[in-house]
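The complex appears here minus one protein chain, its other protein chains still in place.
So, chain A:
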């Protein structure tokens, strides 16, 4: 079995291009598996994985859990909305308690950027970052790139626009890193208050006109407005946002080309994306969800090679 260059998946930043291709090739095999009548393989039998979610999640957690079960791993789940600190227990104590039950891998979502990196310095189990605050969400970026590749082929030279709430997103940074490693060009579009001031240093183009972004790109990855993460006001109203930054059918029809529409979910229908776009043939949103399971199976399978 080939290995990734790291025993953890903390972020896309640490992956090599070869790592990403290895994950994609492995995911191709697993995608075949999950489309068979018998969707399960014994690859991770005897491996125990804990899904430790310190932040609410529906699809990511389901997707990981399904991926783990399809690989025949033993799975335990820990969820705690809000911080464990509030209950008087530190992150390290919580995770060490779980590891004391002989767990091999930790899949963790946490609201603090760098929480999995912090953990990696203190524990020996493999860690998969399932989203750390506004930092990275590596498996989402992998499944996004995998879905793009499936639709448009090699991403070298392709134009991808990431539209929406960038500053509160963990998907944006992981997407930028992944797409650049695969040779794609990246453009960022949204209200300037939702775009980090220094993002232009990351080799991306930044525009505020959504039409310009759509006209430029082959693929538009529309991000969710993270209302729940906005501690202060970044824009005046959802109405104005959807009028000037939302993607709707009229806009798409005005382009002289076909583009692919993606969204990491859950969608605020009528805000960043209208229903007639989300449900149209442009959209590969449900493919993303399906591929999520295959890609996460690939990541877990490859990291399991370094367990012990």
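Assume contacts are C-beta pairs under 8 Å (C-beta built on N, C-alpha and C of every residue); 3 or more make two chains touch, one makes a residue touch a chain; residues count from 1.
Criterion: contacts and distances are computed from a predicted model.
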item	value
Chain excluded from display, named as in UniProt, from "Na+/H+ antiporter subunit D", "Pyruvate dehydrogenase E1 component subunit alpha", "Nitrite reductase (NAD(P)H) small subunit" or "Dihydroorotase"	"Dihydroorotase"
Residue of A:2, A:29, A:77 or A:90 touching the missing chain in the full complex	A:90
Residue, one of A:102, A:197, A:257 or A:281, that touches the chain absent here	A:197
From A:115, A:178 or A:285, residue that would touch the chain that is not displayed	A:115
Interface residues of chain A (partner: the chain not displayed)	13, 83, 85, 90-92, 110, 112-115, 117-118, 121, 132-136, 170, 173, 196-199, 201-202, 231-232
